[in-house]
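All protein chains of the complex are present and in place, except for one that has been dropped.
Letters are used for the chains, namely A and B, taken in the order the chains are written, and counting of residues starts over at 1 for each.
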Amino acid sequence: MRIRSGQDIATGLLFLAFGLAAYWIGADYPMGSPQRPGTGVLPRILAWCLMGTGAILCAKAFLADGTALTRWAWRPVIMTTLATIAFALTVDNLGLVVSMLLSMTLCALGTPETRWREYAIFCVLMVALGVGMFIWGLRMPIPVWPVSLPGALSWN
Amino acid sequence: MQRRDFLTLAGATLAAGFSSKASAQAQGWPERTVKVILPYAPGGATDAIGRPWADKLSQAFGQQFVIENRGGASGMIGVEAASKSAPDGYTLLLTPNAPLAVLPSLRKTPYDPIKSFDPVGRVGDVINGFVIHPSVGVKTFQEMVEYAKKNPGKLTFGSSGNGTSTHLRLEMLKYKTGIDILHIPYRGGADTLNDVLPGTVHMMNEPVSLPHAKAGKLILLNVNSQVRHPDFPDIPTLTELGITGADVPIWFSIFAPAGTPKDIIAKLNAKMQEIARTDDMKAKLIAVNAVAPLQSPENMAKHLLEDIKANAELINAASIKIE
Partner (left out) sequence: MELGSLFSNLSLGFSVAVSLQNLFWCLMGAVIGTAVGVLPGVGPTATMALLLPATYFLPPEGALIMLAGIYYGAQYGGSTTAILVNLPGEASSVVTTLDGYQMARQGRAGPALAIAALGSFFAGCVATIAIVLAAPPLTRLAQQFAPADYFSLMVLGLVFAVVLARGSVIKAFGMIFLGMLLGLVGTDVNTGNTRFTFGISDLFDGIGFVPLVMGVFGIAEIMANLTNPQRRDLVDAKVSGLLPTKEDIMRSIAPVLRGTFLGGLLGILPGGGAVLASFSAYTVEKRLSKTPEKFGTGMIEGVAAPESANNAAAQTSFIPMLTLGIPSNAVMAMMIGGMMIHGIIPGPQVMEQKPGLFWGMIVSMWIGNLMLVVLNLPLIGIWVRMLLVPYRLLAVAILFFCCIGVYSLNNSANEVLIIALFGVIGYLLMKLECEPAPLLLGFLLGPMMEVYMRRAMLLSRGDPWVFLQRPLSLTFLAIAVVLLLFVILPNVRRARETAFQE
């Protein structure tokens, strides 16, 4: 038996994995009674449904032709993820300006198309826009500069 | 002078130096914006009571008291954030009693209701009671009790969630009167009202139901407090009905992170009591079905302890669990 659709088998396995995880994590949730269906009822039903769907897809992968798997573009995926994480980790401590610079630059590194001079100008504009809109305009309680500096918290 | 005496004297001088610095702090407080954390999403009952207070305090002190809504997990997230804030008098917590007086008895909370906070002052006690849909056919509290005794499990009551103050009020009612009412948890007062208005569910106990009681769509049976509601002068309190100690009060107050200078707390408490005495504030509070009692921080600490104890006993007796 040949795998005739890489995509189907991958999706099928993914569903099986998620379904199994859901079942396993939710195994201890109380089931309750018919009058008071418990916390675990729907998770278990869904876990079974998901696993069933996964199984069907796996079967389909052997029985019918389908699409093959395509390659992943690692660079944008990793850089974008890092950019987002960087923002999350630095915005509270290092302030909006630093976290914006960091995350935007990481994202720009994710594509070879970035032209750095153009990016630098754009960056400055974005930071100005960001601070203007969110701190001054919407008065969000986000520190603008690294918190160790005095007066970091408010812009007014 | 002996070395030990010298050290004691030095220590005392230093301590005096620090405390005078502290009271110097209180004299200047507040010198900038004060953040008031409300552990619920905007638009709820806490907002309705909290925002007039924030406004009045801003006017009284000449500095902005800004509300920050940090909702989630039945108030736990906001309360946790407040507990971890710097105790410098520039972060306060305005909350109903539930996250501090009820929640820790039901689950493990990332804060200790006594140790993590210093009480500051009372902001408002909610006055409301059990309402019932007219389709049941009963008009007074006693009739409801009789009906429930004759038809055990037939009446239904909607609470704002498992383990919330409204749920506890139901359990207390059942406990003290021996009747059996089916509990249906909802997600907040408005959600409950949605099913009570058409009569799908019979009873509830939330301030949102009061405008409808005024309009005659629902019948108010009693009030869960020591005083009658001024808009409903004929409706008795539970104590008047002979059921004592059954109020399960819902009260809002301001707390500060533990370690906040006592002078700041005293200053704030004094101002709060002053505001609470004004007619304008009283009118604003009654409009949201609340009354603000005047209480010192020490008495408030005692009140909290009693409340925690009473709720814990009820939770035990009625076997309320988060399974």
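We take it that a contact is a pair of C-beta atoms (placed from the backbone, for glycine too) under 8 Å apart; a residue touches a chain by one contact, two chains touch by 3 or more.
What you see is a predicted model, and the numbers here were worked out from it, not measured in a lab.
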{"item": "Touching the absent chain when the full complex is considered, from B:98, B:179 or B:208", "value": "B:208"}
{"item": "Chain B residues touching the omitted chain (full complex)", "value": "41-44, 47-48, 51-52, 55, 66-74, 76-77, 80, 106-107, 110, 156, 161-163, 182, 184-187, 190, 193-195, 197-198, 200-201, 208, 211-212, 214-215, 217, 284, 287-288, 322-323"}
{"item": "Interface residues of chain A (partner: the chain not displayed)", "value": "7, 10-11, 14-15, 18-19, 22, 25-26, 29-30, 33-39, 42-43, 46-47, 49-50, 53-54, 56-57, 60, 63-64, 67, 69-70, 72-73, 75-77, 80-81, 83-85, 87-89, 91-92, 100, 103-104, 107-108, 110-115, 118-119, 122-123, 126, 130, 134, 138-142"}
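The rule is simple: only the chains that are shown with their structure count from here on.
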{"item": "Centroid distance [mean C-alpha coordinates] between chain B and chain A, Å", "value": "38"}
